[in-house]
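With one protein chain held back, the other chains of the complex are shown just where they sit.
Read from first to last, the chains carry the letters A, B and C; within each, the first residue is number 1.
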């Protein structure tokens, strides 16, 4: 029973239970707590980096120093062992509330790390000591905060699974040439994962992943990222000009032009992490406008905006959209955890992984669109206030629109992919 | 790895993992399995009852006979002890796939039953033996398949919490007069829960719930339900003319005009069950059109519809919408389970329950709209075929539109309620 | 200045200027007036024919008797000379307010008539007396109320420009075999225009139009139309079994599989007339719900629904949608009038006509979707009332959904067509 039985109106209650997403594993809880501890400092820098388009090196260093970027690494190698995709998504919502560009930058590092952990897990289960050893070097470096990675896949005028960036033989090793765009996190990365075309043994072409230190001769991270939003993500072009690559840095992943199992295993969880970031932007926009509506008065009546019916109606639509974003991304995270826990790396089939990617794309298509709507409603509710350059809402409005461009499918292709898989059509070459 | 590495096209794979909702408790699993066993027979009768607008007595009797309607009753009293709201929602999705009118009818019985079980649970915990005994008589009757209940709340021209149906004193007992609409399940009900105005001790008015056997003199269930959809739900008007009611059949629930704790505890889980039914319609529409797209060919090329890009695009949008409906209703179910498990009946506050109802309304507003869109997309994808009267899709199109009218909030008021609670406004009188 | 300066509230003013569409030619004004005079009687029969699925023969006979069906025929041949496509659209909005099934039935007759008038006009301008004479017989029969036509184009499993219905040679004449669906107006038609495949002189195939009296041996109009909505439109299947057709009843219109100039000239204005009917349904739904909101009171306050803010908000969205439907269909009508007035039949190019059809499809895609939304909002605003089977709103909800299925493009293909033409792509075979 309420203490005060006055009629509805001016007196505001404690805000309703907010039902933010919560991690479901113990390691995840520790990981998310680390992220949360860094938020105030990250948030404080966000506006300035957005305005100038500069990369938030301090924020990334902080996430490295406090162990966040090592969260997925096994405890034995210096990390937290937080391998739940669901909890990864939760962590991304938190970071994005402070600075979405930091969140997607961190995610770029996390997707490579998660992949290595999964392979390491499999190698351990299979007793593949050679592989274990190689992976442990990498993971220990991440675990000890000595290594940040990023990935570059996109090239203009071609699809993700048909890169023009190519490997040519060079004795026992290879030479890499090409140019990639959208190299998020590249200003801070020690190592870049690069997709490339490589010649197969039978004369055909393969899709490969190449691991290249950013300090290798011939690698140039341009400083040319200048966009509508996500201005602090450092999503520069990266050039590879006659870069020498040793043989063991090249992993062929399957036929050129196909969504290979390796590709799907990287971009499934990886994209879902990104989706979490966009849900986090929506949460932040809700927070901003809710604060405003609970404190601003208008008109001679001086009534709080929160007590106006049309405000409640619009805010209610915002809440419904946000609740849906959370539910959708959380359920997708749980479905991926179910799958990856049940099926080890070496047993996963391409068809299963195409289906797993369907779940990810469902979440992506839904959340990246609905999050735009949520931010848009927040802007509407703010009156003109949110349209000011200095309002965080105007940054969110620009940032959130990046969501639908997240690879590997364009917003239009994403629906086709989801629909095709749902209808049982073989979509393995649909990334073209 | 796929057995056949041919290019995408005609050859359809096994349909992708469908990810339907699954119960999370053991009792719920048994309960849902009972529902599923009855689906084929229920589905077979659906078209005829829809066309004629007749009540599916056989289907309801079957659900009574096989123990489904007793699922929530404690095992000690003849039921399954399935009290999870999440699993209740899952059961509703299943029934609605076969016949949505049967699902919402069953739900009308379940919401009263769940409420009695919760009070029984609390009485047991508090050692209130008098109450326990009274409740056990009721629950045992349900558990043994001897009692079906329904509830009537709506009246034209007034709000749910301001009924004109009224109790007047009659010695130690009461006389009930009034007329209610939308008495879903009334043709099969043995007992009706009726909301009414009653005089309070202090001269003010109270909102009360009255339990009335349908065989009481003065109770008339009209046979006047004739609507666009849900034609088999028996949602008739029910008249109460000078009905004598004993004192212990009247439960005052709080101030007239307020969303009282009792009211919220009935209509929170109860409405979420209904929402599950609408998600189930969306699932059924997906199933119908998917089957059609996977088998129909068109044009001189004779290509399967499933392999056309624009079909995949639209079906992908349908899938995204359905995935969102499932995620949203499942998360709401889990949130309610968390709450009701943690907080017993006697400790629940009105503010918490208003917040719980917010979660329900978020799900209702989202799912009842998105399910309409899903069915609409299925109709589009069917070409003219789904527009034929004999197509199950045309029935679903009519049935699914009922969702937004489900009480206690109209579609417009629902958003205001969600928004108001989210902004911390006291919405206890917002049901007016 | 208003007579009464009381505050906003209960006192309703005269309804705002409604801005319905008005004819722009004198002949059109006379034509629309004739339509309007018949509306009350047509409206009165609508509910019964909808319930029973029977064809409204009386209504169609009335439109024939009062000269409406002859409106487009030149005055010299007994008609009104109302050839404006814009005014045709306006007439359709009026009829559809009373009974949308009558409107689309009448439209089926009008599209063939308009086509004949255009050819007659061209023959006259070119002094082609042989042709003139033949056409005058036909048009005079329409002008004198002795001839009703309909057209059948659709066949399951193939596209509109690739009919399986075929002509085979039979001496100087032809034999027609095939089966068509969606033969709207067929129960009242004296003559049917049928699309068919015919052998070309060079061995290739042509798309042809065949004019067949319904009394010809071998023609069977089935009575099998039974659909979700438009239940009184008589859109039956029509069978053609070894129907003998004289040579001069067959008009080759161009390459089989192409949107030929003849096809485009029939289906451009013809579809726009249909679109007008759907705008008319939206108008009728607005009228229904507006009446209800201006007279119903609710709750203890007894306030008129019209004075509630959330009602005004939703009704405002309905109004905006309706205003847009009207503006869109009117502008498309004017664009077609501009074109057809400027360019005579014999000078029209296929590319121009493809572009004209783009304008029609823009209007169709917009209006058939927005009209669904308008009716949906009206249903929402009605509370449960509009969901009753006896409410005209529930009929409108079923009728209006037929709009997007109107040929020659499916709802999905329609956007591709519009987009392709807009981008300068050659879409002449896009009807496949």
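Please note the rule applied: a contact is a pair of C-beta atoms (placed from the backbone, for glycine too) under 8 Å apart; a residue touches a chain by one contact, two chains touch by 3 or more.
Not measured: the values here are computed from a predicted model.
J.: In the complete assembly, which of C:314, C:337, C:376 or C:399 touches the absent chain?
T.: Of the listed residues, the one touching the omitted chain is C:314.
J.: Which residue, A:130, A:347 or A:389, contacts the hidden chain when the whole complex is considered?
T.: Only one listed residue reaches the unshown chain, and that is A:389.
J.: For chain A, which residues lie in contact with the unshown chain of the complex?
T.: Interface residues of chain A facing the absent chain: 53, 154, 157-159, 162, 181-182, 226-229, 231, 296-300, 310-311, 313-314, 379-380, 383-384, 387-390, 394, 397-398, 401-402, 404-405, 410-413, 416, 432.
J.: What does the interface between chain B and the hidden chain look like in terms of residue numbers?
T.: Residues 309-310, 313 of chain B touch the chain that is not shown.
J.: For chain C, which residues reach the chain that was dropped from this view?
T.: Interface residues of chain C facing the absent chain: 1-2, 6-9, 11-17, 19, 255, 261, 290, 293-294, 306-307, 309, 311-320, 323-324, 326-328, 330-332, 335, 349-351, 354-355, 358-359, 362-363, 365-366, 412, 414-430.
One rule holds in what follows: only the chains that are shown with their structure count from here on.
J.: Where the CA atoms of chain A average out and where those of chain B average out, how many Å apart are those spots?
T.: 37
J.: Going by the touch rule set out above, which residues of chain C reach two or more other chains?
T.: Within chain C, residues 310, 313 contact more than one other chain.
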